[in-house]
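With one protein chain removed, the remaining protein chains of the complex are shown where they sit.
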Amino acid sequence: MTNPSPTANSIKSGRWVRSTCKMCLHSCSNMIHVTDDGIINKIEGDPTNPSNNGKLCPKGNSAILRHYDPRRFKEPLKRTNPEKGPGIDPKWEPISWDEAFEITAREIKKSLDEDPRKILPSLEDFQKMHIWFWPLAIGCHNFYQSGGTMCGGAYHPMNGYIHSAFGCANDAKYCNYWINNGTGDGFSSHLHAAAQSNWVAKARIDRGMRVVSVEPRLSIGSAKADEWVPIRPATDRHFALGMSHVLVNEGLCDFDFLRKDSNAPYLVGPDGYFVRDTEKQIYVWDSKDNCAKLWNDPTLENDNLALEGNYTVNGVECRPAFQVYKDILAECSPEEMEKITTVPAETTRRIAREFSEAAKIGQTIKIEDGRTVPLRPAAYNYYRGAQGRKLGAQTNQAFKLVNMLIGNIDTPGGHMGVTIDDGQVDNNHVEMGECGQMLGTPHQLGHMPEFAYPTNEYHLASHFPNGVNAPHLNLLVHENREYWGVEFTPDVIVNCHSNPVWSIQGPREKWVKFLKDMRFIVCVDVVPNEMTDFADVILPSSDVLETWNCTMIEPPHTEGQCFRQPATDPIYNTKSEEEIFYELSERLGCLEAYNSVINMILGFEQKPELQLDLDKKYTDREIARRKGLLWNGKDIDWYMEHGHSVTERRLDKWYRPWEGMRLNFYIEDMLKERDGLKAKMEAMKTPYINDWPFDDFQPLPTARLDTLHTLPEEYNLYAITFKDIQLNFGESLSNPWIRDIVFRDPVHTGLLINTATAAKMGFEAGDVVKVESPYGHLYGRLQTTEGMHPDAIGVSNALSRTKSENTYVAMSGGHFNDMLPYDMENTDAASGQPETTTKVKLTKLDDWPDFLKQGGSIYDFVDELETKKGKGGQH
Amino acid sequence: MANENQIVGDTFKVGYRFQRYWDTSMAAAFFCCELGAGLFLLSQYFDFALGMLVGLLFAGVGKPYFHLAHMGVPSRAWRAMLRPDRSWISRGLIGIMFFVGAGVAYLLEFQFGFLTGIFGEATGGFFYQVALVISFAAGVLVMAYQGFAMAHSSSFALWNTGLMPISSIAYAVTAGLASILVLGWGALAPETSKMLVNFTLVMLLVDLCVVMSLLHGAFHGTTGGRQSVDLLLKGVYATPFIGLVIAVGIALPALVLWLAGSSYAAVLLAAVSILAGFFTYRVLVFKAALYEPIISFKPRTANI
Partner (left out) sequence: MKRGMVFDLRRCIGCNACVVACKQENSLPDGVFFTKTLSEEYGVYPAANRVYIPTLCNHCEDAPCEKVCPSGATYTRDDGIVMVDDALCIGCGTCAVACPYDQRSQMDADNLKDGMYGGGNLTEFEKDGYGRWTPGTVTKCDFCSQRVDVGLEPACVVTCPTDARIFGDLDDPNSAPNKLIRERGGQPALAEKNTKPKVYYVD
């Protein structure tokens, strides 16, 4: 009974195309099957890419349905209903591309000619930095997209300071003790989820790597961990400080590393700055000769560098940076920290000891490039959940320091810097800084604009010398323009591959008003979302299966370009983002500027033959071709055949690329940035100088509480949010296959609350509640679980999509981000990082609010699944 | 979320799942088949042509109608007979064909002398005997096979018991009795009717015992079986089960027949409630069947 013609999709007659996934911002290599009839019917991972090893996550598997989504934008559209808002029919009218460009360029130009600052760009395709930086071509530094909002604000600058890299990850290849703090890395999110869970599963099972997960929620990572350590939300820095207290006070550190490879021995004066001689050289203390010497004194031996003690040098009282930290840590005993984190002191102590023991301090390993380097197979990993704090910079640094104390930075088995797009093979990301220190590079995405008061950027970018952009401040400024002294009014939004009205924090009502205040909004997108509800013109973008690209986007253990090529011609009247932005640039008269921006951003400047001619427009194919050439000199045919040029990271760039330099244990630059900013504010008589939170800048982390902990007591629960491997933010919920699996998983079908907490507060599973923070609220249904910290309530991103034109996307009871603040009290002055957790109170409701009674909500869908009717019978 | 007794619908949780492939129309098919065979066999015994005819209509028309309605690909229904070597469904289907064929032949001869008319006295008489034997044997099979088919399923403790075919036969006979009492009221001799009333009373007692034994067995069989019983006695199906299957289907007719078994109105009332109870029973044993949680590794490893 064999079938003559195959019915299984992957073996039907057709061809395979090697390409790259983009169902999240990362870039797993895939193979796309196209039938002889031109139908894309199967996508598999490409086993030749050592990153994802032929694996794809559920999102990667779902790309086909994005491609064939009947709700895709199929042609340029013009709004005919002037009224805008969630769920209001824009009454789209199809128009020609020419008309669409005509209108868009005309409307942008109207404002651009007046003042480039009137344009708010929101461009968020992580795989296409050259689109991201388009605003530079029109001389605009505004920023309305959400990148950095929740995740990278403090994280990227701190990775820049410590590793001179964009991201960070643990070295799964050798690590044996993996602390997982507020991240899905290796299990569900963060870097290349499919790839990293493959690497981490190998480490866990094949090598027996121990995983300890510190999280308020029994996440996937926590469930797979050998130990789940529940922690009160927004207190992770205090846990790390408690661990550091133990490491430091029990002498469990890698002191050799601290002496030789970090600036921990550098002497710090009472003003926090290093103690220097007249030549600006920094002093250290030689404990053998019992005197101060300059850091580069040839008579110094590493072993004699004092890490502890109080000294006087040239009349200045000073301490080694390590001692400064030790003094801070004196007040951070695990017992003290327990009061904040709820993590039992003995647990913290035990983990600190296990961590240090697993680090095998003193051991070395000979790696394939012939070097013998320290082996430190223990590492502390963290991300958005743990570090998205008001005091984000300090929080990130606290985690980094746990790693640094055991000497595992960029070391086999340790905590690694992960570069984003290296441009070309030969580039190194590390440079020597001052006095033997590695140069801290907090501006991984380019420098912030020069400080100005009144501000030139609506989101105050220039006020954050270290930061990544903080788009939530657009609302802060918009609401109180006089206070901030802005002299311009943005009225045009150029939005591409971004859903800011979903992804930025602050109440939706206010954002809706903000958007309605705009004169013109253009959206370049594939499918409708909350943002396109506000568009005046839609420029429909071709999708990932129809276009060309070349990207390297923070692959954890690998490097090289992932190549995208069309599996099919565009099936609708759509264009690539490149074509769209070139066309707009030409019509706006900034084509030359745009080409220079691309030459700079993509690094084409490095090779004259790859430089774009300034007066030409290029296709996505040509940009991709040049990126491939830039990386390894291979032309597009090679990439079309091979699909990628990914190899494991070269050892010289991966392990201790800073050899011979000292890492920033103590970040003196923080003080320089603080004082520089203060001086500028003083000079420009910035009226809010006294209210600016300069205290956030610290060279070492402190135990200061984040602002949210001081909210009134009636807000008695911490609300947290999370992504998971099925979800790309909330965006993938428009995909039937994702919807199929997400809402069958109990973690995504209700507001997660600890069973005992619910009982204590008089709630039951299934109760419909209003969840309120001081800033906003949402509605939902309680789901009790043993897998939540008693002080926390968890809201999956799956429960966050609000009413939009995309009727396939089931509506939730509001949005988590509505409950988050958007003020400076909750924004880190040292990085721009906003607070991503809040405190809430619950009120039980008798019934759903009216807007959820009309059916079509997630809860209706879940009810349907839970009481699934059989064929003909009712169950 | 941790709930030992969770019925999980179509979600990806570990837990009990409802049987949902055999639905109400399948229950109606079973009902028709069992009622029809029971009525026919009793009518045959009491030489009651109308009862035979109605019995054959239920088994030969009602049953296929509902069965086809249930079937996913009715156009291929004939394929259901292909594996009598292993499938009770095939056996039952073949049995029904024999039963209906032989039953019709028997009835035609009984009423119109059809066989003897065509084949002559001797041959026709022989065929008459053959039809009698085949219709009887096939009738018994038809009464029981669905019970066998269900008993064969190891999925549900509620079904997976030798009592299933017994319950089928018991209910078939009871339903047959109830129907013949109504149809034959006046036509059958009064003492026959009286005897049938008593017989029905006995059968109701038997039904009660069988149903209770079934529940008892399921309750002590598996955790899923226990849940099924809970559903029937305490849960969502308690009202129809206790109300219709037990009270209306067994207790009420027993009481009515016992107190007023000689009144036609009482017999009619009893018969209607018996059939209602029986049909409800058929529906509920489908609905209350639960797949066991596919697997649970909780006890073995603390950290997976």
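A and B are the chain letters, set down in written order, and residue numbers restart from 1 in every chain.
We adopt the following convention: contacts are C-beta pairs under 8 Å (C-beta built on N, C-alpha and C of every residue); 3 or more make two chains touch, one makes a residue touch a chain.
The structure presented is a predicted model; accordingly, all values stated were derived computationally and were not measured.
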Selected from A:E357, A:E786 or A:E825 as touching the chain missing from the view:
A:E786
Check the options A:P70, A:P298, A:G315 or A:G370 and report the residue that touches the missing chain.
A:P70
Missing-chain contact, candidates B:K13, B:K63 or B:K287, resolves to B:K13
Contacting the left-out chain in the complete assembly, out of A:S10, A:N480, A:T843 or A:T867:
A:S10
It is residues of chain B that touch the chain not shown, namely 1-2, 10, 12-15, 17, 19, 21-22, 26, 70-74, 76-77, 79-83, 86-90, 93, 149-150, 152-156, 159, 289, 291-292, 294-298, 300-304
Even though one chain is not shown, chain A touches it at residues 1, 3, 6-11, 35, 37, 39-45, 52, 54-58, 60-62, 64-65, 68-71, 187-188, 193-195, 197-198, 201-202, 204-205, 218, 220, 223-224, 228, 230, 571, 725-726, 736-738, 740-741, 744-747, 754-756, 785-788, 790, 808, 871
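One rule holds in what follows: only the chains that are shown with their structure count from here on.
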Just how far, in Å, is the C-alpha centre of chain B from the one of chain A?
63
So in the complex, which bits of chain B are touching chain A?
1-2, 8-13, 18-25, 70, 286-287, 303-304
In their shared complex, chain B is touched by residues of chain A numbered 224-227, 741, 744-746, 749, 783-787, 865-873, 875
